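With one protein chain held back, the other chains of the complex are shown just where they sit.
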Amino acid sequence: MAKQNSLWTILQTLVETPGPSGSEHVIREKVKAEIQGHVDELYTDALGNLIARKGSLKEGGKRIMISAHIDEIGLMVTYVDDNGFARFMPIGGINPLTCLGGRVVFMNGTQGVIGMERLDKGEFPELPKYFIDTGATAKADSKVGVGDVCGFERPLLDLGKRIVAKSMDDRVAAAITVEALKEVKPGVNEIYFVFSVQEEVGIRGAVTAAYGVDPEVGLAVDVTRTGDTPLGVKMEVSLGNGPAIKVRDSSFIADPRVVRWMVNEAKTQEIPYQLEVLEAGGTDGAAIQRARAGVPAGCLSIPCRYIHSPSEMVDRDDVLNSVRLLVGLLGKPVSLG
Amino acid sequence: MKLDLKQHLKDMISAAGPSGYEDPIREIIRAAWQPLADEVRVNNLGSLVAIRRGEGAEPRPSVMIAAHMDAIGLMVTGIDEGFLRFTQIGGVDPRILPGQMVTVHGTNADVPRELPGMVVMPPAGLLPKDGKSGPLPQKYLLVDTGLLPDEVKQFVRVGDVISFATEPMELAGDCVSGHTLDNRASVAAVTVALEMLSRRKHLWDVMAVATSQEEVGGIGAMVDAVAIKPDFAIVIDVTFAKAPGGAGIGNFELGKVTPVTWGSCNHPALHSAMLATAEEYEISIAKDFAPTGSGTDAWDIQVAEAGVPVVELGIPLRYMHTPVEVVSLKDVRRAGRLMAEFIAGLSLDFMKTVIWE
Partner (left out) sequence: MAKTDISTKFNPLLGETELDLLSKLCNSVSVSGDEQEVRAIVLEELHEFAAVTKVDAMGNVLVRREGTGTDRVRVMIAAHMDEVGFMIVNDEGDGIFEFRVIGGVDPRQLVGKPVSIGREHIPGVIGAKAIHLTTPEERQQVLKVDQLRIDIGTGSGGKVKVGDRGTFATKLVVLGPSIRSKALDDRLGVFNLIQLVKHAPENVDLLAAFTVQEELGLRGARTAAFAFDPEIGIAMDSTPANDLPHYDGLENTSPNTRLGNGPAIYVMDRGTIGDQRLIRWLVASAEADAIPWQFRQPGLGGTDAGEIHKTRAGVPSVSVSVPQRYLHSAAGLIRIEDELNTLKLIHTALTRLDRTILNPQEKM
């Protein structure tokens, strides 16, 4: 049996592993290694979702699907010019402002840095202005070609109460889910933990995972924005105020019964929580909701600053409280009254 | 008991029910549909289904009628010194918001409270540059309930929904005005159809569905079609009536015709069959063109699982997605009658004619 890693060790491993949408094979193996031995069933579906079952359905229980996505945003090479500079297209939502000077690592190990063409006065740097420089001097000696995929490269930074890394979206949720998976006693519930793929490019993996699992209720676990930075977008979620219970985002309206279920559990366990309305974004919850004949669905959100930048920040207590909330929700009969 | 259509419609448009939060409207529809159905149930995402069993021998084919019951609304995103910041549910033109009367459905206290409120524009001096001229962007609008900040915090929390509070009005010539006529007018037409069918013989099973969450993407209809697996579906939604600012193609005269949609979401054989029924019973119709698809439940029902043929009817409506929408009860009655006659006339092997040629 593999040595039991702490939540923080797992988190560091996951955030530092490359794996943009469509190239999740490495991160999938890392997650598998952590959860093997703790589950009753483990398989990978046609699109690459890693699906683990714990518990079997008994009287009074429900089949529950939990989904945390293991893909991250990244870049794909579209062209290598005669001088060896590589042009790219985004995988998922890439903010051009986070690109300049960014460091990237390709799935084949090659590393590089992002440069930019000069800007005219008043011009905004859109993505076609950028290129990746891997140190190649000509197309012939470039170690990357059309179709090669890279993610941003940043090691985890420990600021004490706060921790920073690239891909807290959504590896912090994956770590939380791994931890909850280990701790939870399913009781009468049958729980499917889905480590989904291709969320960043349109919530695709969760669509097929939800069809295959066919749950009665579902929760996505993902990050959400905060409104607590200077002159930022107004939002009532703040770092350190507890896990956020999503009411809605741009992709779906969480089922009010699920929201109530989550709020009641947080109140019962005296876990601090925040209600979240996000006027942007999307999560696997939308895919779960639309599966087959419909599924009451919601989302447990981890407050996170600077989402989709190479330095996303979360709060340690929020992470621990998210685990507590998730374990509490899954370990007893679900009441959707 | 004869249906009092005007009262039924007014009852419905006095009820809240923004997308995802359809409980209040669902109960009103349930009360109206229960006596007209063999069975009433609620689907996984909150749609109400009323089933009228047909008289044909089993296995009987079934037709799904979809009329969405949810409406546009607002949702609280934050509370600032007692003022409520909000976002939209569904598509709302922010220019119609200032000065509107609303109801805030506060769920923070042990007992939920409905708080009357008003949408207000802060003075320009308190806003950044882009709030000083032109239409005020929605992010600067607030709702004022008149209560003190402590009271507001007691009753309201982030995520609470807000609905329009305009009272229904009876206008001239059998017209009714209010909010949420999109799409309660269509629900009323379904009630008319169910009432007529209760006095007629019909061979097919009828699954009347007041769908949820249409305004945020046809979600209810999408999953309902999978749950019901009908042989075909009739979708009824409001469409544009000629009004100041909209008189060209695609706008229909109020009180005169029932538009039948022609476009990529509609099966040509069903369209022809509907037209034939209209002609037989001298029901005035017109064609409503949707070349690239319909922005209604039809879009989602059509591609459910292995596909569902769809025919679509419209109820002309003025000032869509405002609290002062206007419809004519004549259009509601006519649409209901058309649906009833169409369904009553279905033979058990009707689907053999729904082919592509």
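So that you can tell them apart, the chains are marked A and B in the order they are listed, and the count of residues begins at 1 in each.
Just so it is clear, a contact is a pair of C-beta atoms (placed from the backbone, for glycine too) under 8 Å apart; a residue touches a chain by one contact, two chains touch by 3 or more.
Since we're looking at a predicted model, the values are computed, not measured.
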{"item": "Touching residue (missing chain; options A:150, A:191 or A:207)", "value": "A:207"}
{"item": "Touch with the omitted chain, as defined above, among A:47, A:293 or A:320", "value": "A:47"}
{"item": "From A:78, A:95 or A:229, residue that would touch the chain that is not displayed", "value": "A:78"}
{"item": "Interface with the undisplayed chain - residues on chain B", "value": "249-250, 262-264, 267-268, 287, 289, 291-293, 302-303, 305-309, 354-357"}
{"item": "Interface with the unshown chain - residue positions in chain A", "value": "21-23, 25-26, 44-49, 76-79, 81-82, 87, 89, 91, 107-108, 146-147, 198, 201-202, 204-205, 207-209, 211-212"}
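Everything below uses one rule, namely that only the chains that are shown with their structure count from here on.
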{"item": "Separation of chain A from chain B, taking each centre as the mean of its C-alpha atoms, in whole Å", "value": "35"}
{"item": "In the complex, chain B residues that touch chain A", "value": "19-21, 43-45, 75-79, 85, 87, 89, 139, 157-159, 213, 216, 219-220, 222-224, 226-227"}
{"item": "Chain B partner contacts - residues on chain A that touch it in the complex", "value": "227, 234-236, 247-248, 252-256, 259, 274-277, 279, 289-296"}
